[in-house]
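All protein chains but one are shown at their positions in the complex.
A and B are the chain letters, set down in written order, and residue numbers restart from 1 in every chain.
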Amino acid sequence: MMRFLRRYLWPRWVRSGRVLLGLLSVLAVLAIAVVAPVLAPHDPLAQDLSLTLRPIELRGVYPLGTDGLGRCVLSRLMFGARAAVLVALPAALGALLLGGGLGLAAGWLGGRVERAVGWLAAAWVAFPPVVLALLLVAGGSGVAMAAMLSAWPLFCRVLRAELQAVAGRGHVAAALMLGFPRGQVLWREVVPAVLPAALALLAWVAAGAVGLEAVLAFLDLGGAPDRLSWGRMLADGWEVVFLAPINLVAPGVVLFSVMAGLALLGDGLRGTMGLALPEARLADDAMAGDGP
Amino acid sequence: MSVLAARGLTVEARRRGGAVPVLRGINFTVEPGQVLGLVEEAGAGAAVVGRAVAQRLPPGLAMVHGSLSFLGAELMAMPADEMRGLLGREIAFLPPSPLAALHPARTVGAQLEAHLRRLGVARRELRAKAVAALAGVGVAEAVLGRLPHHLSQEQCQLVLVAMAFAGAPKLVVAEEPTAALDAAAQGRVLAAIQALRRAQGAAMLLITRDLLLAGAICDELAVMTGGDIVEIGPAASVLRAPRHPYTSSLLLATPPMRGARPDLYLLPEPAAGERALAGVAGCRFAPRCPVRAEYCLRTEPPLEGDAHRSACIRPGLVPTIVAQGEVPPPPWRPVGEVPVLALEGVGKAVTTGPAWRRETVAAVHDISLRITPGEFVAVVGEEGCGASLLARLAAGLEQPAAGRIMLAGVDVSVDAASARQQHAATVQMVFDEAQAALTPWRRVSDIVTEALAVRQSRSRVRETRARQLLAEMGMPLALGVRLPGQLGEAQRRRVALARALCGEPKLLVADGLFDGLDAPAQADLLGLLLRLRHRLDFALLLVCRDLAVARHLCERVLVMHQGAIVEDGLADTVFGWPRHEATKALLAGSPR
Partner (left out) sequence: MIASLGWRLLVAVPVLLLATLVLFVVLRVLPADVAAMALAPGATEAEIAAMRVVLGLDGLLPVQYVIWLGQMLSGEWGLSAQMGVPVARLVGTALPATLELAALAGVVCGVLGFSGGLLLFALRREGGQREGRAALAETGTTLMMAVPALLWALLLVLVFALGWPVAPVGGRLAPGLAWPPGTGFLLLDALAAGDLAVFGSALGHLVLPAVALGLGFAPPVMRVLGAALAEAYRAPFIDQARLRGLSGAQVLWGQALPLAAVPALAALGRQFVLLLGGVAVVEAVCGYPGLGRLLVEAVRAADLPVLQVAGLAFAVVAVLAQAVVEGVCRGLAPRVRA
């Protein structure tokens, strides 16, 4: 598997500007999230009521100004990265394991398993993801859990479709004919072929989870009212947008750049391998078959 | 006036690092009612001529000088809408892949009627005209309401023929019109084309890589290589007495349909692409020419002669090019061996249609068959006759719904898991699409030794075996480190073959192994299989479209028709004295 990465995937990926740019922004966010306490100029919760709604002063005490309670915007942005990472990482990985596992099982085993998974996913996507996440939060789930549970059908459906596109190829049949056990054929011939699609989706689902976390925080749901999150900052900034626009602009720009970085990464991982768009796979999937 | 005339037609490919000639000033004429065949092994230059007629050169290609005129009107300089006025009315095209050339989501009737409408047929008469047009090519009216993918390739091509001739064109450009068809369909489609063409007095430009096919229906033949026409003349004369070594070697690389089975002539592969030829001073065929002399390299031979011209300085030596020997007879086997494969009353059905209208059709039924060790058996038949399914059943990729399959005396239709082990030791299969059949991220040397990976052999062992196999396949060892995407199609097929033969199976199943290869590559692969047969001693079940290839390689032939075996016997007997209608139709369509 490592050889496969080194010899086949990596050379194609490093030549793509999208992949590198996306990777860079993702690593930057991860790094900031980890070392936020060291990097942040102030305690993100410390209020300085004498200096509220300060504008940008890059050389000043508060480089990006302060919010309505006199808290440092830059520090809050840095700590906000933690909330984003803590939601996006477990949500995307969990959804990959759950959805990807079910999708691969459905596509590879076929028959009854495939039908059961198909119906389960259909029932699940009966709820728009944000609605499902809201319901889950109401039911007491954490934000990460809600994001994961609303994202797994995406993995399930796309990876199943990818797998089916691969499974019909001659090299899979050839491996079966050579006497490899079915499980090994899945591992040797199919999983590497769907891996780029899975990683691309991982980036996309992570972007979606970052967005969902922001939305829930914006609506002040599923967490403490004073939590450190870009969504919370958006909501706070919205109140004071005409007094200190930086309070809205800064979290908006950061949120967009992080989601854009992840989306570009996903697009690059997929595009360089010549795989179809996941939304196109889903559309094809919706047009085929008789089931839900 | 000539229907189509090319004078010094020169087309170049604009690449980084300069222009590369694709057509080097070629001249030909097509007279009214006449058929000109443009023959080339890989079809690169000949296909460009066809595209040039419609002003639709592939991206990056441009005509630099010369002229191409249709009834005196210069085509390359014609304004686009004037050109569109000609297309579909005066000039019609027949494509190589008929099914894909029809709109997939419209009924055949809708497409035919839309075309008739464009030709100016009144709305009221559309239906009647469409029915009449289909009747003209022998297709039933019921087909009008069908979508293309419910039809066979043959029916699709006949529909396209009906469309092409609906406007009474002066010129039909047919690019490999039978490439996707089986032999019987090929015969019927060509007959339909010829009948309509003769009735309307249309001329035709046939672009193909099959010299014999072209010879069967063309009045005049032009043989192309390296962007030049190297020989042009009356079809009969070109085929009977070729005056260029290239034509002669192409003919000698094509297996004959009757008589002895000579060794096929092996034409060397073209040297490194178009670019390499750009700077050559003398005869551009010289690197591959069997009878070249020193002075061939100095001056470029002109296209000379009377009605039958050729571009060769030493045409007198062409008759000296001959095949060296004969195909050796199959190795001797003791009688009474346990058959390597035995099918007893095997049947399987396929289910189609949406959930509310399921249909079950028997794809193969009641197949009984025995293949003794070392026997080479070909399965031929029309499209949809069940031959491919039979191959997959034999290979264990499909389970039979009825009957028994025995491999070397062991019933493998009972227990799936142990059956697969049995299959792996005994049967291997090679597939038609070599590109998809090779794992794209694995090196060639790893692919060919996959069979050892099952047993977890050490990498040293695998390397040695890989080198052995590559040598056996006649491939350079340096290819071992390449990925399949970096190989040519002919080489990919060899790699697939090597992988299948690595574990020395007793039976090799091959479906479409020769489809889409041109004569030299095909001759090469045929020679390889015949050599391997004597070294490795395996039996072969070959599903094959080309009857001559089947006869050349296999001593026994099965003819399938509608899911059943209708004829089974020695190749020479079956093809020499066909009894079933299906066999006769297949033979009638094979131009020999």
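Throughout what follows, contacts are C-beta pairs under 8 Å (C-beta built on N, C-alpha and C of every residue); 3 or more make two chains touch, one makes a residue touch a chain.
None of these values were measured; they are calculated from a predicted model.
Taking every chain of the complex into account, the omitted one touches A, B. Note on the undisplayed chain: of the listed residues A:L69, A:V113 or A:V130, the one touching it is A:V130. Remark: the omitted chain is touched by one listed residue; of B:T299, B:T320 or B:T352 this is B:T352. Contact with the chain not shown here comes from a single listed residue; of B:H65, B:R118 or B:R258, that residue is B:R118.
By the touch rule set out above, subunit A reaches the unshown chain at residues 18, 119-120, 122-132, 134-141, 207, 211, 214-215, 218-221, 234, 238, 241-242, 248, 252, 255-256, 259-260, 262-264, 267, 276-277, 279-280, 282-284, 286-288, 290-292. Against the chain not shown here, subunit B presents residues 54, 56, 59, 81, 84-89, 92-93, 95, 97, 100-105, 115, 118, 147, 149, 160, 163, 352-357.
In the analysis below, only the chains that are shown with their structure count from here on.
Residues 354-356, 395-397, 420-421, 423-425, 427-429, 431, 433-434, 436-441, 443, 450-451, 453-454, 483, 496, 499-500, 503 of subunit B are the ones touching subunit A in the complex. The touching residues of subunit A, counted against subunit B in their complex, run 4, 7-9, 169-171, 173-180, 188-189, 192-193, 290.
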